[in-house]
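Let me give you the structure first, and then I'll get to my questions.
Omission of a single protein chain aside, the complex is shown with its protein chains in their original locations.
Every chain is named by a letter (A and B) in the order it is written, and numbering of its residues begins at 1.
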């Protein structure tokens, strides 16, 4: 059993999902671990993770638009507005999605389903540089 | 420390939750691992996992109905509709719940709370055969 850990730096272009499956798969390959898990962790509270269909981009766009509508900016109940109208909605969208995701590894590869991809979901309007930590554990 | 990994195939009857606690507990018992974690991973983007009360089924039905109302079919904003009106709502419901869930193991048993059960939540209208991967790690 061993642990292999690596940071991923991801540049986002403002609101939307950025696929990181290939980068995580690469860290798994470098780890030399054949069976176990890869835990992806997002070190932020205004972006998040989601495992989503990666074939047809329209599914992701519909998901993004739906969540935008559920958590609109300029909610009159928001008090935490110092960083702009997209600040508080970003925290809420993060809380409704995921900060950590653990994917099984078998035969040295991520065991994602056929249509699954791992995405970093930027909730802020402006581009940001985001840090993920990938921890591969197993044997 | 060792890793024990097994796939679970679950037949669903269309929209709704199916308990898989006993099946996961069985894999934990077979692993021989006394202390560690069991990670359940759902290899799909139109069904998901949730850990929910397993005593009174009305709690699950209320949860299912509430989410149905939050994410209705035939949303005029949806573009990704080729696979039917339940396709896009399924992806959204999946994103709002969980793809992976990690449960502690102690004394060879899952450390779920008294009222907790692990459920596969089918979001598509039609029955499907679904694959979960259970990874038990520990000593």
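Going forward, a contact is a pair of C-beta atoms (placed from the backbone, for glycine too) under 8 Å apart; a residue touches a chain by one contact, two chains touch by 3 or more.
Remember, it's a predicted structure, so these values are computed and weren't measured experimentally.
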Options A:15, A:60 or A:98, residue touching the unrepresented chain: A:98
Touching the absent chain when the full complex is considered, from B:5, B:31 or B:97: B:97
Residues of chain B (touch criterion as defined above) contacting the omitted chain: 1, 35-37, 50-53, 56, 58-59, 61-63, 65-67, 69-70, 96-98, 101-104, 106, 111-116, 137-139
In chain A, positions touching the absent partner: 1-3, 5, 39, 41-45, 70-71, 75, 77-80, 82, 87-88, 91-92, 94-96, 98-100, 102, 131, 133, 135, 137
